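Removed: one protein chain of the complex. Kept in place: all other protein chains.
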Amino acid sequence: MKYGEVFYNLRESNLSNWLLYTQHKFVKKFSDGSLNKTYFLNYLKQDYLFLIQFSKAWSLAILKSDNLEEMKIAASTVNELINFEMGLHIGLCEGYGISKLDLENTEEENENIAYTRYVLELGYSGDFLDLLSALAPCVLGYGEIGINLQNSSPKVSMYKKWIETYSSSEYQNVCFNVGKLIDKSFLLRLGENYTKTYKWKKANQIFKKATSLEVDFWNMALK
Amino acid sequence: MKYGEVFYNLRESNLSNWLLYTQHKFVKKFSDGSLNKTYFLNYLKQDYLFLIQFSKAWSLAILKSDNLEEMKIAASTVNELINFEMGLHIGLCEGYGISKLDLENTEEENENIAYTRYVLELGYSGDFLDLLSALAPCVLGYGEIGINLQNSSPKVSMYKKWIETYSSSEYQNVCFNVGKLIDKSFLLRLGENYTKTYKWKKANQIFKKATSLEVDFWNMALK
Amino acid sequence: MKYGEVFYNLRESNLSNWLLYTQHKFVKKFSDGSLNKTYFLNYLKQDYLFLIQFSKAWSLAILKSDNLEEMKIAASTVNELINFEMGLHIGLCEGYGISKLDLENTEEENENIAYTRYVLELGYSGDFLDLLSALAPCVLGYGEIGINLQNSSPKVSMYKKWIETYSSSEYQNVCFNVGKLIDKSFLLRLGENYTKTYKWKKANQIFKKATSLEVDFWNMALK
Partner (left out) sequence: MKYGEVFYNLRESNLSNWLLYTQHKFVKKFSDGSLNKTYFLNYLKQDYLFLIQFSKAWSLAILKSDNLEEMKIAASTVNELINFEMGLHIGLCEGYGISKLDLENTEEENENIAYTRYVLELGYSGDFLDLLSALAPCVLGYGEIGINLQNSSPKVSMYKKWIETYSSSEYQNVCFNVGKLIDKSFLLRLGENYTKTYKWKKANQIFKKATSLEVDFWNMALK
C-alpha cells in the first residue's frame, strides 16, 4: 500500500510494528469471521469516543498549518469527521443495536485514552509534522486494513459493512489525500533530503509510538 | 440588536466601548460614502489576514467544546470560514482590484496582530466561555454594523457589496446561531445565576478588551 | 489524610477508586518487603520519564493561573521538580545501580503515556481547576502512600529510602501547600457552594480518571 512517499518511508522503517498493528489478531478475526460480537460492539463504542478526540486532534492541524492550502484540507477533514463521520458511526452502531445514549454513557478505556491523548498532546506541543506523524497510523492504517480485509474476507460477513467503510473508494481517497498532504508538508519544511534531518528521526519515533498505541487499542478490544 | 441574552448582557455592561466600536468614524464613513477608497482597500487586505487567524481561533472552540453539539457548531463555523468565506473575501477583493498575490504579500499591521493574537492566546489559555467572549465582539458587532449601515446608507454606494454581506439574512442567521451557542454554553456551565459568578466578571473583561481591540482595528484602517 | 477540604471531598467521592490506587498490591509489596527488585527498578525508570512529563504539566499551571500568587506557587513547583527532584531521582536510581544513560534510553510504557498525556492534554485544553484535579491524585496520593508505608513498613527495608522520600516532612509540606492551592483556587473561581457547580462534576470525573490511570501505572509496574 503506498499512500505517498513519506508515509511509505515511515512504514518501511517501522515495518515490524506496523504489521503487529495492521495484521493484529483482532483484524484477522474480522477476516475469518471468528470475531465475537460482544468484542466488536465494545470496540464500536470505544471507537465513538475515539472519533471525538481524533477530530479534536485534526483541529490542531488547522492551528499548526503554515498556509491556507494546509488549513483548507485540515478544516475539511475536521468538518467531515464531526458533521458526517460521527453520524455514520452512530448509524452503524444503531444497526448493531447500540443506541446513541449507550455511546454517550460509554466509559473511555485507558488504552483509548493513551492513544488519543498522546496524539492530542503532541498536536499541542509539537508542530504540523509531529502531528501528522501521529495521525498517519490511524488514518492510513485503517485504509490498508480495509483493503486487506476486502481481499481476504468471505462475501457474507456480519462485519461486511464495517469492512466496506474502510475499503470504499471514498475512504481510500481520503487516504491518498492525507498521504499527499504529508508528502507536501514534509517537503516544504524539510526539503528533499528530509530523511537526513533531526525532524525525521522525531517523525519516526512518533510514528512508531502511535503505531504501538494502535496495537494496544486492538488488545483492549480483545480483553 | 439582540442576538441572545448573554450577548445582550455583555453589550449592555460595556455599552460605551461597544458604541465606540460599532459607531466608529470608519463605519460612519461607510454610511455617508465619504470613506477614501485607499483606506477601504487597505482594510480589506488586513481583513484577509485577520480571517486566517480568526478561523484558527474558531478551531480552538472545537478543542474547548464540552459536548458533540458544541463541536458540531464550531466545526461548521471553521469550515464555513476557511472553505467558503475566505473564497468570498478573495472574490470581493478581486472585484476591488486586489489580487490574491497582493493579499498574500500584505504585511500584518500591529493592530491586527494585537486583536487576533489576543483572541488566539485566550483560546489556548482560557476555556470555551473565555474564547466565546473574545469572539463575540467580532461576529456579532459586524452583524449589528451591517444592519445599521443597511438602514442608514444610500442605495448607491461603492461599499454596497460589503454592507450587503453583513446585513444579509445569511450572515444575520450566523449571528443568531452564535448568540444561541453563547447562551447555551454559559447556562450549561454557570447556571441561571451566571451574572453572579467569577467567570462572568472575566467574560466582561474579555469582551471589553476585545471590543477595544476592534476600535484599534478601525483606527488602524484610518491611518 | 486531609491535605485540604477540596481534596478531601474529591477523595471521599471517589473513595473506592482511591483505595485501589493507594492500597494497590504494588504498594503493599513495598510495605511487607516482598516487592521484586527488578519490578522496582523498572518502576524507577518509568518514573523518571513520568517526572519529565509531570513537570511539563505543572508548567501549564503557570499558564493557566489567574493571578501572581498562583503563578508563584506553580513556578516554584516546576523549578523544584526540574532542577532538584530530577537530580534526586537520578541519584536514587544510581544508588540502585541504574545509570543516567539507562534512564535516558528507557522506552516509555503505554500506561505511562496514558497517564502523563491525559494530564498534559487536560492542562492544554482545560482550565486551572481541571489541571489541578488531574495533578492531585499523583502529588497527594504519594503523600498518603508515604505516610501509610512509614507506619506499616519494617524498619529495615531495601525500599526505605523511597519510603522516606514521600513520608518526609519536606514532601508532606509540598502536599499541604498543594492542598491549600487547590482549596484557594476552587473557592476563588466557584465560590463556597462549589460542590453544586458544573465544574465540580467535571473535577470529580477528572480526579476519578486520573486515579484510575495511577492504578494502571502500578499494574504496569507489576507486569
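A, B and C are the chain letters, set down in written order, and residue numbers restart from 1 in every chain.
By definition in this document, contacts are C-beta pairs under 8 Å (C-beta built on N, C-alpha and C of every residue); 3 or more make two chains touch, one makes a residue touch a chain.
From a predicted model like this one, the values you see are computed outputs, not experimental measurements.
**Student:** I'm checking contacts with the chain that's been left out. Which of B:39, B:96, B:118 or B:171 qualifies?
**Tutor:** Of all options in B:39, B:96, B:118 or B:171, contact with the hidden chain holds for B:118.
**Student:** Using the touch definition up top, pick the residue from C:27, C:52, C:188 or C:222 that touches the left-out chain.
**Tutor:** Residue touching the absent chain, from the options given: C:52.
**Student:** Give me the chain C residues in contact with the hidden chain, please.
**Tutor:** Chain C touches the missing chain through residues 52, 55-56, 59-60, 62-63, 68, 71-72, 75-76, 78-79, 81-83, 86.
**Student:** I need the residue numbers on chain B that touch the omitted chain, in ascending order.
**Tutor:** For chain B, the residues touching the absent chain are 56, 108, 110-111, 113-114, 117-118, 120-121, 124-125, 209, 212-213, 216.
**Student:** Give me the chain A residues in contact with the hidden chain, please.
**Tutor:** Counting only chain A, the missing chain is touched by 63-64, 124-127, 188-191, 197-199.
We adopt the following convention: only the chains that are shown with their structure count from here on.
**Student:** Farthest from chain C by Cα centre, which chain is it? Let me know.
**Tutor:** Measuring from the centre of chain C, the most distant chain centre belongs to B.
**Student:** Turning chain A onto chain C with a C-alpha fit: angle in degrees, nearest 5?
**Tutor:** Rounded to 5 degrees, the superposing rotation is 180 degrees.
**Student:** Relative to the centroid of every protein C-alpha atom displayed, which chain's own C-alpha centroid is closest?
**Tutor:** Central chain: A.
**Student:** Centroid of chain A to centroid of chain B, CA atoms only: how many Å?
**Tutor:** 35
**Student:** Using mean CA coordinates as chain centres, what's the chain A-chain C distance in Å?
**Tutor:** Comparing mean C-alpha positions, chain C is 32 Å from chain A.
**Student:** Nearest whole angstrom, what separates the Cα centre of chain B from the Cα centre of chain C?
**Tutor:** One centre to the other, that is 42 Å.
**Student:** Would you please write down the residue numbers of chain C that are in contact with two or more other chains?
**Tutor:** 124-125 - these are the residues of chain C that touch more than one other chain.
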